[in-house]
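What follows is a single structure, written as structure tokens, with notes after it.
Yeah, one chain of the complex is gone here, protein chain that is, but the others are all in their spots.
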Amino acid sequence: MLSESKKKINVGIIGGAGYGGTELIKLLLFHPRVNLCFVTSRKYAGMKISSINRFLSGITELIFTEPDIDRLPSDPDLIFLATPHGTSMSIVPEIVKAIPRVNIIDLSGDFRLNDPCIYSQYYGKEHSSPDLMGSFVYGLTELNRGAISKARYVANPGCFATGIIFALYPLFSVNAIKREVSVVSVTGSSGSGELPKEVTHHPVRAKNFKSYKILDHQHLPEVEKFFKEKFSGRDTKIGFVPQSGPFVRGIFTTATVYNEDINDKVLQDAFSDVYQKEKFVRIVGSSPEITMVYGSNYVEVSVVYKKNFIVSMSAIDNLVRGASGQAVQNMNIMFGFEEDEGIQFPGMRP
Amino acid sequence: MLSESKKKINVGIIGGAGYGGTELIKLLLFHPRVNLCFVTSRKYAGMKISSINRFLSGITELIFTEPDIDRLPSDPDLIFLATPHGTSMSIVPEIVKAIPRVNIIDLSGDFRLNDPCIYSQYYGKEHSSPDLMGSFVYGLTELNRGAISKARYVANPGCFATGIIFALYPLFSVNAIKREVSVVSVTGSSGSGELPKEVTHHPVRAKNFKSYKILDHQHLPEVEKFFKEKFSGRDTKIGFVPQSGPFVRGIFTTATVYNEDINDKVLQDAFSDVYQKEKFVRIVGSSPEITMVYGSNYVEVSVVYKKNFIVSMSAIDNLVRGASGQAVQNMNIMFGFEEDEGIQFPGMRP
Amino acid sequence: MLSESKKKINVGIIGGAGYGGTELIKLLLFHPRVNLCFVTSRKYAGMKISSINRFLSGITELIFTEPDIDRLPSDPDLIFLATPHGTSMSIVPEIVKAIPRVNIIDLSGDFRLNDPCIYSQYYGKEHSSPDLMGSFVYGLTELNRGAISKARYVANPGCFATGIIFALYPLFSVNAIKREVSVVSVTGSSGSGELPKEVTHHPVRAKNFKSYKILDHQHLPEVEKFFKEKFSGRDTKIGFVPQSGPFVRGIFTTATVYNEDINDKVLQDAFSDVYQKEKFVRIVGSSPEITMVYGSNYVEVSVVYKKNFIVSMSAIDNLVRGASGQAVQNMNIMFGFEEDEGIQFPGMRP
Partner (left out) sequence: MLSESKKKINVGIIGGAGYGGTELIKLLLFHPRVNLCFVTSRKYAGMKISSINRFLSGITELIFTEPDIDRLPSDPDLIFLATPHGTSMSIVPEIVKAIPRVNIIDLSGDFRLNDPCIYSQYYGKEHSSPDLMGSFVYGLTELNRGAISKARYVANPGCFATGIIFALYPLFSVNAIKREVSVVSVTGSSGSGELPKEVTHHPVRAKNFKSYKILDHQHLPEVEKFFKEKFSGRDTKIGFVPQSGPFVRGIFTTATVYNEDINDKVLQDAFSDVYQKEKFVRIVGSSPEITMVYGSNYVEVSVVYKKNFIVSMSAIDNLVRGASGQAVQNMNIMFGFEEDEGIQFPGMRP
């Protein structure tokens, strides 16, 4: 329960005009421990946030400002970067230099990896700040909480990566994957961002289902790195097929493993051990459902074992748990707030 | 800002298993001035709310109870009825007798009218408590606030009625409708409730658009009654065509009036006069949009005048503003809370 | 039943890369009386149609050509223009000069009006061939069949105009509209064309409903002109509100008229008289439904009279009856084919 005397932190957002940024603005405006001081947008600088996002009018009078690090309007405790991949890596060094004591949570993919070669292979450009890559802690909250609580800089996970890691972690924890695992994840159209494009053209998307970046998506290496660090020595092959489905929000992940030497109890126990105490993770009996996490920071997971196949699944909202909600959860941990403050909304159903 | 010392009221819900009830449970669980004491459901009595509505697990441990008025588990300050039409009218007398001092907000259509003949004509059954019909105040919050603040019993408006009244009120206020107005309102599928039926069968509904209960919907008489009382002496004809569209949440209302003797400024001023100061009502420049009120208690309205036609429009979320959100707003007014407490959520976009 | 000896006509399409053009290609490829000789596309010239529209691979080997009138690959009997508004008016004079005996069916709005002032008012540009405006017959097939059968040039109606005229014609025929009629039409996203844009961005469109070009849509003047010519002397005011809904195909039109001096029988008879014998028009008991005409050239209409309001409705598929299907139907009439040849497909359900 909130006490009015609790101190607030000053927070800014750089790159707040996209879907991730908008969701973040919304969460922070209602967060009891946050003063949202500034939101930058090169495109909309000088315009009211509420003129671009009409649903926030009456709720905030903030005006988008230029992303000029030297003239940021306050002395922030924390800066969120909701900039596109490739932009964060040039802004972060400026911030670090200009405001050395500030905390940073980067929602882009720029600081999730620590190997500039792998970065350039998957993101198609050279990393301009390779020396800073190792300074960021990976923000998969429940599964990296200790490191996050001590971190100054957090790299918020990719939306697919979040779904995949939640599905696979318990399998790794009991060594259930002997060699390889097949992962298929389907995402809603909001994952493609706020700019109209071919793949989000309604007449097509509304009835379509397809794969893309097959075995080649940029969220795969952060998953591989995460598991390599957590379960050292393991060389697990992950085949990852991203897909796009005809819905707006949500990612559903299905991981399949063939294993003759395990049983259902071991698997159910693994999921219990990892997630039972986690407020935001629901272990469900049959299948997770996107409709059950829609709009919320919650995660649903389940595991089924039959005919020597393990099927492990997760469902998240890509914009909340897959981006801004998890970012706020990480903030809460970094600043010692209650972990669920500002992100308790249970979602919308139907 | 919430003070912890503020007293809470004890609230119960009768008939809490439907979509309206579920939304209400969700709002009340997070309302800072409410103890949600009981929720009844004949169908699910004895089961945990969270076992039926999985997205509430971890958030409430409440168990659905039998709707047995004599054995309600506490001494409530307020009871919401989220029962179907025809059920409220038999429960209300029991409640009034058993708990004379309790406040009631009825979300059904049973107490929105005061003429039992019109009731039976539109609802297809005799009203069993005609003597109580006059005891309820109509809960169209912004436009009946004074009466609601003093009411013991409130009849929460129908979802279509809410959309229509928000679109028409300013027109009435400047006498812009000489004789008749055409109203077309399209609703999402959640308005048909939680039970699968033909009209909500996904293979059909997902691509369909049609009208139903043409010129004959049961929400029309409560609109007529409301305007007759507010603007006495007027005999305006309202032609109302409800339609069902292929989306889940929202009602979009379009009202058209032919009037050669008015001008745009008068109309814009009328909307300003009525809504400018209302937190939950947004006057927009061109057209309201469902996506801008999706999941929230907000209302968007606009008016256009060209070629002697007035087009007045509104958009609401049918489950929030069209039902549970407005019910909570009415509760806030009845109990002297801040009007927006517990219903500040600005909705989801996208 | 088709006789193999029946002669085919040579047909070309100018501007065949959009949704209207694609639908037209599909219909003509399977039409028993048509040789599809060429399809032009400035954007895709030199590419196979099936490489742009994968679903036609194996069905046609045609290659998009440049829209160079002087080098059209054959001596066509008929040219369809599926070019955007503003393009047809500059191409038609070239065609008329280069191939004087050819028939033309223009799917754009350029030749539906005969008043260049009204054209420029609604289409935002000067008409470059005002002298040719009067040479086109309006192709609302069932309601202008005689003129179409003798026409060399046909202006195919707009999608909204088609829906509106089908709903209103019987009302005009019995003089049921004393002075004004309110028309609301909602269209699917395919009406916005094949290029991604804000209004067809899936994350928004999938959940949205809104009005646009309120009382100001460019399809209105062709409706007014049509009725003025058919029912001379009448000065009916039509208030038209176009809306966009979250579905892909279809237009649903609702027209409302207040009239105390008519009765249901007169109206039902009017619909029977006009449509009873029409193969492609279904008079339905309650409401037309988009799902019933989805993918087909059929039209559903109905009329309801209650409480002195007339509600007249229609449902069409915007790309078939609202564009290419009606264009083929007009071709059939112009060339003396069976009216339903090549467009008998009853649609898809579900």
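The letters A, B and C name the chains in turn, as written, and every chain counts its residues from 1.
As a convention for this text, a residue touches a chain if its C-beta (ideal position, glycine included) is under 8 Å from a C-beta of that chain, and two chains touch if they have at least 3 such contacts.
In this text the structure is predicted, and so the values were computed from the model without any measurement.
Peer 1: Of A:I79, A:M313 or A:I333, which sits in contact with the chain we cannot see?
Peer 2: With A:I79, A:M313 or A:I333 as choices, the missing chain is touched by A:M313.
Peer 1: Which listed residue, C:S74, C:S128 or C:Q344, touches the chain dropped from view?
Peer 2: C:Q344
Peer 1: Which parts of chain C face the unshown chain closely enough to count as touching?
Peer 2: Output for chain C: 1-4, 19, 22, 26, 30, 53-59, 190, 194, 248-249, 279, 282, 284, 292-293, 295-296, 298, 344-350.
Peer 1: Taking the full complex into account, what residues of chain A touch the chain not shown?
Peer 2: On the chain A side, contact with the omitted chain comes from 179-180, 182, 184, 186, 203-204, 206-212, 214-216, 237, 239, 241, 243, 245-250, 252, 254, 256, 258, 286-291, 294, 304, 306-309, 311, 313, 315, 350.
Peer 1: For chain B, which residues lie in contact with the unshown chain of the complex?
Peer 2: Counting over the whole complex, chain B touches the hidden chain at residues 19, 188-190, 192, 194-198, 200-203, 205-207, 246-248.
As a convention for this text, only the chains that are shown with their structure count from here on.
Peer 1: Which angle of rotation, from 0 to 180°, maps the CA atoms of chain A onto the equivalent atoms of chain B, to the nearest 5?
Peer 2: In degrees, rounded to 5: 180.
Peer 1: Return the distance between the CA-based centres of chain A and chain C, expressed in whole Å.
Peer 2: The answer is 47 Å.
Peer 1: Where the CA atoms of chain A average out and where those of chain B average out, how many Å apart are those spots?
Peer 2: Centre separation, chain A to chain B: 36 Å.
Peer 1: Between chain B and chain C, what is the separation of their C-alpha centroids in Å?
Peer 2: Centre-to-centre distance between chain B and chain C: 40 Å.
Peer 1: Which positions in chain A are in touch with at least two other chains?
Peer 2: 19, 190, 194, 248, in rising order.
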